[in-house]
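Shown here: the complex without one of its protein chains, the others still in place.
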């Protein structure tokens, strides 16, 4: 949660210190924005881990260990900066997360082990999000208010006002974070979220984050949308918004911090649009080949940190190795784990109910005669 | 199509002439807007007719001659000014109309006889719009491009870009006019219309008219919408728009003329929002009692024309009598007309098809054995 | 009244939808005077999504779709609501209640006469109930509120203002008294507060049908608006021909009370399934399939169905409704027919 005004920062963080790479500056800057070195290193490390995890996933989808890959290479800056600043926990005192399908970086930033991601990718019975039922990156974690990710584009946007309503009523600083792609904002649900979160006298703490990668599968944003900056859709509602360079973690970190502060304290909505890259195409269905044309937030940040003397090439290599090892270990672990069995298929269709004469317990198929 | 710059205007229209009410001015003014006296009288007469028709409808719904009434008392200025300026005809060279359920004034302005409205109200077999199947005001007239009015709020908005696309391709000045209430703009379909009609390089001639009466049944607009002027929803798309006083026909006439000219010639969308009154509540379901609190466009215009010496009280009374007589006659006529019979029930479910082995002709119930 | 009980005793946090809050309190004034009732924007997708969000965050929402005819732009959300628990391997429950008026009988024309139960029955993960009288409406609504799964409460429009034979526990016997207590006055309502009677908890368990007439000649499976018509026909046919019927009011569409249905079919060997939804891929056809699966050799005569016609709508003139949705004479004729055929 640290930014340069954070009381947790130690004087050393502000003043700079000597590291293996020589004198380490206290802050990393981009234009007017700055980020403490410590935060920068944390963000960088999580970005490296996220990238390693995605690259492992792409490999698994090609080797057949997984059927399908989709994810967020190119969005690590946004996702990690967001994840690290989430106020995580269960219930309306904490943040609710209504995510898109490219948000591994958010979860890793929050502290989820890679293994929890890889298990879903490998469709194991141990997959804590869905028991091998859902696509990878379709998380569901009640203890951190991560509601189930749904492939149906944009439906998360109509749910966010509901959690936010409960949060406003509850009091405190919990907010609802809804993440959307750019093409998806053509669905009416994006607008519903703006409208429902700005009802006069009933404004809701919804932080909408649009990750604008310029594409919906094969279709460019510019070919379909007269709205240049999607965030401007907030204007008619009087909702505050900002559009930022999502490839610069320094900019992103601060923009997220500002937006969250506003939503947490004002209990009103905010739309943050981050311009991001899509480094491996849409998904494994479109080949998931690396696209070298687009800017890579991770490479850029690495260069910036090296140029600024915050880290050196050896340290980067070590971080990368460490991340790769973690991802490899996870892949090895899941390979040996149990897969769901035929008996698992109907489990969890219905919650046990004291007022249901047919399904007081779990679902067991169509209603039958009682013996 | 006349406005003060219209070449059809005769010199007499511009210069004023002597009528029964003394010297008649050439134009009627409201602020910066002006309207020729001849147009003003046409508009007034159609407004009187529309009001008489609606009042007759309310009566019929109370007497049991009809089951249900819904309509537009309070919106006559907008509807009549719109209807008189429609370029009517069949096919993409002419305007398409995607209407709301309060638009009798548009159709009367276009030249539809009252009888065609009353037949639907009375659910006769002669009802040309729906053969007694649909609610009143749910018109369907292929020869004037009036596509079937649907009670499902806002679906007309997603169809308008389709007709407009064909019109743009066809060339000429045909436009697609989509009319919406205010509350209905909360449905995503309103946004879809903005988005689809402003695709870069594929802008479409869609004129959206929002009749903002401040209510959706019992719910006030202000209680749900942070957007004060709905027309501003067009801003992010770079779509031109205007919000006007829908109770002043002089203002409305000119605003409609301007908006139409823009859409016809630029082949781009425009949103026109008219603030209107709802003089008899939502529908017969809510009693259809006259609400004397709200401004009455007809009474205001009458007073303006009398004050301006354009018409006198006797002439007004005569017009009103004439209109009432027309409505009464229509009601009498329909009372004697045939009702649909059981044989009419399935008619028209499917169009005859040369490539259908089961229904080459009209629908006759579920598929059967051939003899 | 169920919602009043729900907000006082069962933790209902939000009753909302179009025109649900003051001043109107619902197009059928069923939500007048509730303290948690509020008006929503005119946006069914927003209503369902918000209900889901409220449920995620620990609330207990009851939302309304003004007419079931207007739920068809949100079936994807209903599917998602129904799959959240299964998709998350049991981690997330979805305790929402959606209520909506259903079916024909109020001269609603094309867009206020649809039936939704056949569609709804396809939504795995949902429970779907349809009361046919006020007491069941009360008991099923309380069950719906207490059930931790998404429950759709379909209210037959035609029966919504009919007075039931059996009072709700705690309800004043005189309906005028009740009206004076809880109906909002005409005109200014600023200072008006409802005076709720002290009603009691009464649960109709989900998945329990009611045998509204008992007999031996045939089994009649029905629900919603047709229940009183079938009961009346059973009474008349008993008098006229001495035939007696097991008339079963399903009450729950899913899960349905197969135990009761199956035993009755076994007993009578004759089956009529009657409902007002359209006839192609109708939920009654599912029940018929179950009957064929398990009782083909028990059936003495061909089982029958009585359903609405496969047409794009129900027209405004009464001739349309009379000729496309089962009416009393149709019901009676079908019930007569099933017993008239020699085994």
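Odds and ends about this structure:
Letters are used for the chains, namely A, B and C, taken in the order the chains are written, and counting of residues starts over at 1 for each.
The criterion applied here is as follows: a residue touches a chain if its C-beta (ideal position, glycine included) is under 8 Å from a C-beta of that chain, and two chains touch if they have at least 3 such contacts.
As the structure is a computational prediction, the values presented were derived from the model and not from experiment.
Shown chains touched by the missing chain in the whole complex: A, B, C. Considering B:299, B:313, B:332 or B:358, the position touching the chain not shown turns out to be B:358 (whole complex). The omitted chain makes contact with just one of the residues C:6, C:101 or C:125: C:125. The chain not shown here is touched by just one of B:58, B:112 or B:131, and that residue is B:131.
Of the listed positions B:152, B:217 or B:316, the one in contact with the omitted chain in the full complex is B:152. For chain C, the residues touching the absent chain in the complete assembly are 45, 70, 72-77, 79, 82-83, 85-87, 110, 118-119, 121-122, 124-125, 254, 278-283, 285-286, 288-289, 292-293, 296-297, 302-303, 305, 310-313.
Touch with the hidden chain on the side of chain B covers residues 91-92, 96, 127-131, 133-134, 138, 140-142, 145, 147-148, 150, 152, 155, 157-167, 170, 176, 188-189, 192, 195-196, 199, 347-359, 366-370. Mapped onto chain A, contacts with the missing chain fall at residues 67-68, 123-124, 130-135, 150-153, 183-184, 186-188, 216-219, 223-225, 285, 339-342, 344-346, 349, 365-366.
We take it that only the chains that are shown with their structure count from here on.
Here the CA centre of chain B is 38 Å from the CA centre of chain C. Computed from the mean C-alpha positions, the centre of chain A lies at a distance of 48 Å from the centre of chain B.
Annotation for chain A: residues 188-189, 192, 195, 199 touch two or more other chains.
Along chain C, residues 41, 43, 45-46 each make contact with two or more other chains.
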